[in-house]
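Here the complex is missing a single protein chain, while all its other protein chains stay put.
Showing chain A:
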Amino acid sequence: MVDVTPDAASPVPPAEVAEVELYHPHSWWTKYVFSQDAKVIAIQYSATALGIGFVALVLSWLIRLQLGFPGTFDFITPEAYYQFITMHGMIMVIYLLTALFLGGFGNYLIPLMVGARDMVFPYVNMLSYWIYLLAVLVLVSSFFAPGGPTGAGWTLYPPQAIMTGTPGGQDWGIVLMLSSLILFVIGFTMGGLNYVVTVLQGRTRGMTLMRLPLTVWGIFTATVMALLAFPALFVACVMMLLDRVLGTSFFMPAIIEMGEQLQHGGGSPILFQHLFWFFGHPEVYIVALPAFGIVSDLISTHARKNIFGYRMMVWAIVVIGALSFVVWAHHMYVSGMHPYFGFFFATTTLIIAIPTAIKVYNWVLTLWRGDIHLTVPMLFALAFIVTFVNGGLTGLFLGNVVVDVPLSDTMFVVAHFHMVMGVAPIIVIFGAIYHWYPKITGRMLNEAMGQFHFWVTFLGAYLIFFPMHYLGLMGVPRRYNELGDMALLSESAHQLNAFISIMAFIVGFAQLVFLFNLIWSIRHGREAGGNPWRATTLEWQTPQTPPAHGNFGKELPVVYRWAYDYSVPGAKEDFIPQNEPPSAYAASRGAV
């Protein structure tokens, strides 16, 4: 794998770019607001995603207030509760996780890591952010609209999503939600095309596909998937909007509502579910694959060891991406679709466990015989493995069709998906922010606050979601604002719910410490220097930190090796940057 021969025969793009082609900003506005620099766009995306993410955090507190202490808070009516869970879920999945991984990390890291000056279509990239911001604003506006936001659940299943029995169903809520999603898909497509084309066409000399850091592989594959999956969500939203506004019947059969016959007929509610999950399942991996890629790089860098089985890791990412398009109906085992589908989808779903398991093995085998530095990013990476393995394994319950039957629609499902696509990817996001913050700002995040944030978040989140599985095993259904005098419940189950709520408030508080750290360290953090983690990838080799517009100064770097030359035998340092020529390596070898 240590391929140190630059491919001199291949046609190479010019290393130097004339000044005029760089779209240098000419004013404060074009530098910081309507910027076409992917790094600024990345920060705009991240700040917006984290901002709306804090709204989702507050919503989760309100949800837990109700579940932990039912009947105590009068303002949490059933309508309000369903609005909270709907907005919490949608914000977390779409507007926080997808936007932050692809719009945030994708924009910042892709050009830097592949050795490009910027995204290939900077203007479209800028538009992508502004449309995303518009989507967020439309979403937020629904909190202030007559009737409030939609309370249809984040899955927005019709017919109830557009009926009076559901908050926002016949008011503005659902219309604003669908409009916001449509805008999001449009904005994402603009960004997504950029990421894909940049990875394929914008790589510097010597950066072959099999020399890309796994972070880029993860984001790249996730983006390709998103470009294929989001259209299904897009059409589902348009069709439901037509049903709601113009009275068509794509998803609406003959329905009696409050004794009245509705003016619909012949539509199929289950068609929506197929469209939604054809998007929705790949969406899980759209969030997971960037996390897989990033965590691979965190583990490798902080364990000072090459990622184990790089080629297998790349193939696992690609295979998971492909398989994730043929498993969607495992969300629909009890939806009433033809029962024979269960055989097919259970099999494909469990097969996906194999490449996923390979990734887990390779992460822990990277630790084996490493030189493990227990930095904050490394701690988060270890916590990711714990939570991801835990959440992934409960996926084997839910993916196995017959086991899903009793567990489906219970708190077991809630615990599972929070562990695997809530806690695990967010823990990676935290690790990644601690890791790349020095590159973005030039300063380290405060270590003490980071340690506090890590321990409370990891242990707290585990204590929230691990016991929750057992409530589901008892049979407690999800999306119940009040369990009341449910026959199967013991008094201890109510106490467990109160415990989970208290943990949720504590974990939420730790996020405020993190937010404070983010702001405080911009001015007061320790000076980081250009490459504080002594990492190999190109973003750490920029002439300036934070990198200037154009990323690499006058000449683009030339890549001579893969991204994981850590602790190479004979080398003087325990890392060799990707752009270090073989002669320098030989010289350092001679010096030993």
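By our rule, a contact is a pair of C-beta atoms (placed from the backbone, for glycine too) under 8 Å apart; a residue touches a chain by one contact, two chains touch by 3 or more; residues count from 1.
By our rule, contacts and distances are computed from a predicted model.
Missing chain, UniProt protein name, picked from "Nucleoside ABC transporter membrane protein", "Carbon-monoxide dehydrogenase medium subunit", "cytochrome-c oxidase" or "Thiamine transport system ATP-binding protein": "cytochrome-c oxidase". Summary of contacts with the chain left out: across A:318, A:474 or A:498, the touching residue is A:474.
Only one of A:183, A:237 or A:303 touches the chain withheld from this view, namely A:303.
Of the candidate positions A:133, A:235, A:326 or A:350, contact with the hidden chain is made by A:350. Chain A residues in contact with the hidden partner, per the touch definition given at the top, are 1-2, 78-79, 82, 151-153, 157, 159-160, 163, 165-167, 169, 253-257, 259, 261, 265-270, 303-306, 308-312, 334-336, 339-340, 342-343, 346-347, 350-351, 353-354, 357-358, 360-362, 364-365, 367-374, 379, 382, 385-386, 389-390, 393-394, 396-397, 400-403, 405-406, 408-410, 455, 459, 462, 466-467, 470-471, 473-475, 477, 479-484, 486-488, 490, 492-493, 496, 564, 566-569, 574.
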